[in-house]
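Removed from the display is one protein chain of the complex; every other protein chain stays in position.
After this line comes chain A, so read on.
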Amino acid sequence: MAGAAARVLIVEDTPTQAEVARALLRDLGHEIRVAETGTAAVEQTLAWQPDAILMDIELPDFSGFEAMRRLRAAGIETAIIVVTAHGSVNHAVEAMREGAVDFIVKPYAKTRLTVTLQNALEKRALATELREVKAQLTRDRFMGFIGGSPAMQAVYRTIESVAASRANVFITGESGTGKELAAEAVHRASPRRAGPFIALNCGAIPRDLLESEIFGHVKGAFSGATDNRLGAAKLADGGTLFLDEIGELPLDMQVKLLRFVQTGSYQPVGASKPEKGDVRFVSATNRDPWAEVEAGRFREDLYYRLYVVPVEMPPLRARGADVALVARHFLAAFAKEEGKRFRAFAREAEAALASYPWPGNVRQLQNVIRNIVVLHDGERVEVAMLPPMLLRTASGRAPLPAAPPPPPMPVAPPMPVAVVTRLEPQAWPEPEEEAPPPPMAPMPRLPEPAPEPALPWVPPPRIEDFQPLAEVEKRYILAALDQVGQDVPRAASVLRINPSTIYRKLQAWRAEDGAG
């Protein structure tokens, strides 16, 4: 700032004085304005936000000291240099007490004025820089994230750095670490923030519908295509396309996506000519993307196109004190939502939360806290209210005493029905202090680090009791879906199959029912 052009407000009711100051500063290239009264000085400062003010004390309406008091009260931190004809110690002391950075007596030589002003601007620039750096190093909230750990600070810095560019971003990290939130943050911090943010979960879409979901289709493109349908590529035009679980994309779709990434053009299913789209790509996976390339499941050329700026989301166990911070946030949010009195955690409960490895990361912590809030009440969360799995230490020692009855396993919130999420520009309020974070994709595996107990021995059924495998499979999948609130990815996780398998089977069963 001190070297660059600055905004300087001269507060001076005598035009000759103002003109002299303006002429003496002209060489420095600063933008200069003049206010002739205290009122005008306050108004112009609030509206124009100058970097420095040369403040005369004797003003027609009220003194320069009063103007300084009003500016400080309004939170203005401009560098103020008091300029007066009275070179008394009292004036100097009062000026400094009111927050002036320096004091200069009229008439002044050019060198005296310019050096005083440059020093003040430099001091202010350093103070501003220091405050920004401190704020960046200590911030514990960022674009919906909660956490002040060094690992999260690194994530915030990367997101901020990359947001302004058009570079594609590749987010990696375990399930539940907030990959979609990171993608949204990239979008919200970017110049495309006014455009759409379209999230597409590649792992949750049946293989044969993927092309249509991404690129859209025209009426009659295939049986059932009764209308033109816009794909995510079109919906994200001018904004950001988030491809979650990109590793699930079949190789033939990877070729089509590569063309879109390279050329910006794509062809809706059944269309006769290609369309153009201006999209920034943010991709995510919980796998090692390079290992996928080496295993031949992910195209190397697509990898290089998408893996331009990597963002690695740290697991919760690597985020130290963030566990308590996030837990308190969820506790406040869920207590409010459920009308409970919870305000804090007992020290032992917080220690148990801190020592648990959180294999399901933030999402698991969120579920645990909701579970506690739903099942219990009180001012504090006691250690006895925690689920038993948290009461085992990482070293595998015996669990701490738990309160009866043991709470059930935390239940993941149901996944949004649509796999394509459109975030309208106006739907971007800053996250409120106590608001729960935006919904995340469901947890793909249940958190239970303890070894599973051996299954009890069950005698084999008699031969006449056997049923067709397809029927057993159907009943079993439908039962799993019932148990998890029709949450397909979660049911798939429980059954240890791919979500697309369930989608495919549901489609087939619906077709059978329709035919029947």
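Here is the rule we use: a contact is a pair of C-beta atoms (placed from the backbone, for glycine too) under 8 Å apart; a residue touches a chain by one contact, two chains touch by 3 or more; residues count from 1.
Just so it is clear, contacts and distances are computed from a predicted model.
When one chain of this assembly is omitted, its UniProt record names it as which of these: "Aspartyl/glutamyl-tRNA(Asn/Gln) amidotransferase subunit B", "Acyl-CoA synthetase (AMP-forming)/AMP-acid ligase II", "Quaternary amine transport ATP-binding protein" or "Hpt domain-containing protein"?
"Hpt domain-containing protein"
Taking the entire complex into account, which one of A:89, A:109, A:135 or A:469 touches the absent chain?
The one listed residue touching the chain not shown is A:109.
From the listed residues A:19, A:77, A:129 or A:252, report the one that touches the chain absent from this view.
Among A:19, A:77, A:129 or A:252, only A:19 touches the chain that is not shown.
Please give every residue of chain A in contact with the chain that is not shown.
Its contact residues with the unshown chain are 13-17, 19-20, 23-24, 26, 58, 60, 85, 106-107, 109-110.
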